[in-house]
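Heads up: the structure comes next, in structure tokens.
Removed from the display is one protein chain of the complex; every other protein chain stays in position.
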Amino acid sequence: MKHVAVFGAGRIGRIHASNLAALPGVQLDAICDPSAEAASDLAQSLGAKVSTIEAVLADKQIDAVAICSPTVTHSDLITRAAAAGKHIFCEKPVDLSVPRAQACAEAVKAAGVACMIGFQRRFDPTFNEASRRLAAGDIGNAEMLIITSRDPGAPPAEYIKGSGGIFRDMLIHDLDVFRWILCADGDEAAWLSAAGSVLTDPAIADLGDYDSTAVTIRTRKGRLCQINTSRRAAYGYDQRFEVLGSKGLLQCGNQTPTGVVQSDASGVHSDKPEAFFLQRYAAAYRLEIEHFFETLQSGGVFRTTVADGVAAQKLADAATQSCQSGQPVAL
Amino acid sequence: MKHVAVFGAGRIGRIHASNLAALPGVQLDAICDPSAEAASDLAQSLGAKVSTIEAVLADKQIDAVAICSPTVTHSDLITRAAAAGKHIFCEKPVDLSVPRAQACAEAVKAAGVACMIGFQRRFDPTFNEASRRLAAGDIGNAEMLIITSRDPGAPPAEYIKGSGGIFRDMLIHDLDVFRWILCADGDEAAWLSAAGSVLTDPAIADLGDYDSTAVTIRTRKGRLCQINTSRRAAYGYDQRFEVLGSKGLLQCGNQTPTGVVQSDASGVHSDKPEAFFLQRYAAAYRLEIEHFFETLQSGGVFRTTVADGVAAQKLADAATQSCQSGQPVAL
Amino acid sequence: MKHVAVFGAGRIGRIHASNLAALPGVQLDAICDPSAEAASDLAQSLGAKVSTIEAVLADKQIDAVAICSPTVTHSDLITRAAAAGKHIFCEKPVDLSVPRAQACAEAVKAAGVACMIGFQRRFDPTFNEASRRLAAGDIGNAEMLIITSRDPGAPPAEYIKGSGGIFRDMLIHDLDVFRWILCADGDEAAWLSAAGSVLTDPAIADLGDYDSTAVTIRTRKGRLCQINTSRRAAYGYDQRFEVLGSKGLLQCGNQTPTGVVQSDASGVHSDKPEAFFLQRYAAAYRLEIEHFFETLQSGGVFRTTVADGVAAQKLADAATQSCQSGQPVAL
Partner (left out) sequence: MKHVAVFGAGRIGRIHASNLAALPGVQLDAICDPSAEAASDLAQSLGAKVSTIEAVLADKQIDAVAICSPTVTHSDLITRAAAAGKHIFCEKPVDLSVPRAQACAEAVKAAGVACMIGFQRRFDPTFNEASRRLAAGDIGNAEMLIITSRDPGAPPAEYIKGSGGIFRDMLIHDLDVFRWILCADGDEAAWLSAAGSVLTDPAIADLGDYDSTAVTIRTRKGRLCQINTSRRAAYGYDQRFEVLGSKGLLQCGNQTPTGVVQSDASGVHSDKPEAFFLQRYAAAYRLEIEHFFETLQSGGVFRTTVADGVAAQKLADAATQSCQSGQPVAL
């Protein structure tokens, strides 16, 4: 039985805590959150106790922690948890600063603990099957990747202010998908060009950020990746990618709440995509935390690491720089 | 907290037991099965104890039982559980004999306990949304229902022997869907005609059964329903229905394990339907047992009852008779 | 160069005349219609002359006639055209009376002329490809056929009065599809049961007809066919079939005017099916008339004959009788 504590009882903390609590062989011991009420509500509903970070890190019984607190706290908590010998599951990003993220990687390595980063797209059953087939050679050599990533609506300005910008906040996932899908054989980004606009809300421009972006990456092997992103898709959360290979194409489309198709005098109608990430990636969240504990148990290889977090962060930095300067970045 | 025991640790018993065990507010106390090993394995994996039917029925702490044992045991267990004051969730069918099924309905009524029958299709999110829209008038008045119901492969002859025949064993679900969808406003079957063939395995004919059937039902209000069924669909478990209304059409298609679409020199390829009922109705099984306990708690109305089981059984009897005689049956 | 005349300048006459006029190797000489204006308009637009049936049949230059006049005139015109040694393309049905249709078959045979019946579904590229694959064994042996055939709206009562009823007027096509798809290896209908209702307009009941029907056919080899039909589909002309074989399934869905998919706050929307038969079967009409002249030229085998017309008519009679009596018909 592995004992675990969750840091953060917000939206994503509640998801991970629930999934943890339902895992056989895992005991959710404690919830920590600055809001006593949030911590208490979540702990009670799952049969865990409320605790503090200090107490958790000092508790010899605790094997692992899940860091679901705000981004600014991640690197500090990773470093302290590693020092305390706890295995770590940490939500993305590692840190908005690449050097601090790299420091985390070193701290984890030095402590000899596991640290997995929550790139949940890698655990989505559909995306994962595409990755599997690509690796199996079903469509030959990968040549191009097209990623469509659109949120249903922009977050509040307050959130954007501390987000590090759309490339570090939102595209971090897509940049990780690029690495996962197109660089699985050791290939790497060589050239990146990004363009951005503000088309939905001038307040976003006032914060120096973008709501619509178009990124192109060329790898060392000449593969091409295009990512298109918007903070606002009126029809919901749009999460697709397709990879072209020398022998074919793999496409991963959106998922819908139901499969009902209605035909009437105005046309043929089906469901919009799942509303947002909690719904769209519900299975992925379950499978990712299951993978974390299975791999802790088996001693196998974790499918995401701090190094993946650092690498995606570097690409996000490059995209930010390219978009602001209007010039491509060599990597 | 509701305490519950599960009778039967086979395929469907394991599904219901796992779902029960994960429900907040529900405590899975005991598993009973003639196979000590099956009972013990399941009990252990879910933190329950092994028990006997007698002990469970005598246990004042137990609020409810889930009957997941073979069909032949259903009516006896329903009657005994009702007499012991336990609420009952029972897998379909109530009983292969309509009079015995009716006796169960009376026993349940006399005891004042709840008894819900496991017509899981009514809890499938897609089917359920179609039902909701129909009730909301989104496609006007229902006029026609077309049900496609095909298994991936015939069960062993041994199973068929005790199954009551394809209409009672397999179409029972489709006949319930007919009642649920087309008779929601109090309409009823008035005329039924069934045809059947053996096209897959002569052994099925030797048992006096069919593997391919075509049923037509006309309701009192003149609505028409066609059900086509096969024991063998080479491409998997095919579960669809569509309902035509005066203002439009609602279609419920198959579900697939993943959404990957592969295009290559030989065409555009997507997943086969989910393999069989455990996969296809996984969400429905969760939602149905959740509904059972929520309704016990709230005192609300159960979405399926013994009366539904009896009504479907009568239609299955009529279909059997029509198919054997080659003549329609007036209801 | 083959010379041809068209009898009838109505909706379907105009289609066939235009397609004829565009065929290389075919010269559209004359149009005949009781309405001088209709004949003249059509003739002028296609560079043909207006003529009379008598003159056309007496004209030694004319090789073939296309009979596109009202149903009641078909058998008379077939007989006369055959006697005059003209090859014949005739719109369905041959005649509403089976004996008269059989007399046509004999007249055609005696005259040694070709006579093809306009079962245009057999020339639809999608339906045709399904037929080809079935014949090629791609899904093994055919076991079940499900046909969905729904018009966008009922014709005027005046039309229905002379139509011979829904089975002879509308299902004649579907009954021909049944024979084409499920009886391609010489199999034949053995048992037929039909049910019908009036759900759209009581005036249809006053005429002794139905607007909604459900037909089941069992063949000598035990194959099953279900046909569901409605005079009114609010969402347009619904023309689908699927055939289940021992190794798979072939499905033919609807066609749409465009492929635009629109996603917005209310869902994901695509086109309704093509409006009605002229649009849906536009390619089929072209290909069928092309086949007629190619086969005349090559001396090959016509894909539909008067015998097919007679056979479909017999099934339509049986369906009418079954629906009215509530009893199945043995064939």
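Just so it is clear, A, B and C label the chains in written order, and each chain counts residues from 1 on its own.
In the analysis below, a residue touches a chain if its C-beta (ideal position, glycine included) is under 8 Å from a C-beta of that chain, and two chains touch if they have at least 3 such contacts.
Treat the numbers as computed from the prediction; the structure is a model and nothing was measured.
In the entire assembly, the chain absent from the figure touches the shown chains A, B, C.
Residue-wise, the contact with the chain that is not shown comes from A:S193, picked out of A:Q27, A:T73 or A:S193. Screening C:C68, C:L199, C:C252 or C:V329 for touch with the missing chain picks out C:C252. Of the candidate positions A:S40, A:S97 or A:Q226, contact with the unshown chain belongs to A:Q226.
For the options B:Q44, B:S270 or B:S325, the residue in contact with the chain missing from this view is B:S270.
When the whole complex is considered, the residue among A:S51, A:T213, A:Q239 or A:T304 that touches the unshown chain is A:T213. Panel shows chain A; residues 139-141, 143-144, 146, 148, 150, 191, 193, 195, 197-200, 212-214, 216, 218, 222-226, 228, 230, 232-235, 238, 244-249, 326-328 of it touch the chain omitted from the view. As for the chain not pictured, it touches chain C at residues 22, 24, 45, 125-126, 129-130, 133, 138-139, 247-255, 257-265. For chain B, the residues touching the absent chain in the complete assembly are 233-236, 263-272.
The rule we apply is simple: only the chains that are shown with their structure count from here on.
Comparing each chain's Cα centroid with the centroid of every protein Cα atom identifies chain B as the most central. When the CA atoms of chain B are superposed on chain C, the rotation angle comes to 180 degrees (nearest 5). In whole angstrom, the spacing between the mean C-alpha positions of chain A and chain C is 57.
Distance from the chain A centre to the chain B centre is 39 Å, each centre being the mean of its Cα atoms. Residue positions of chain A touching 2 or more other chains, listed in rising order: 263-265.
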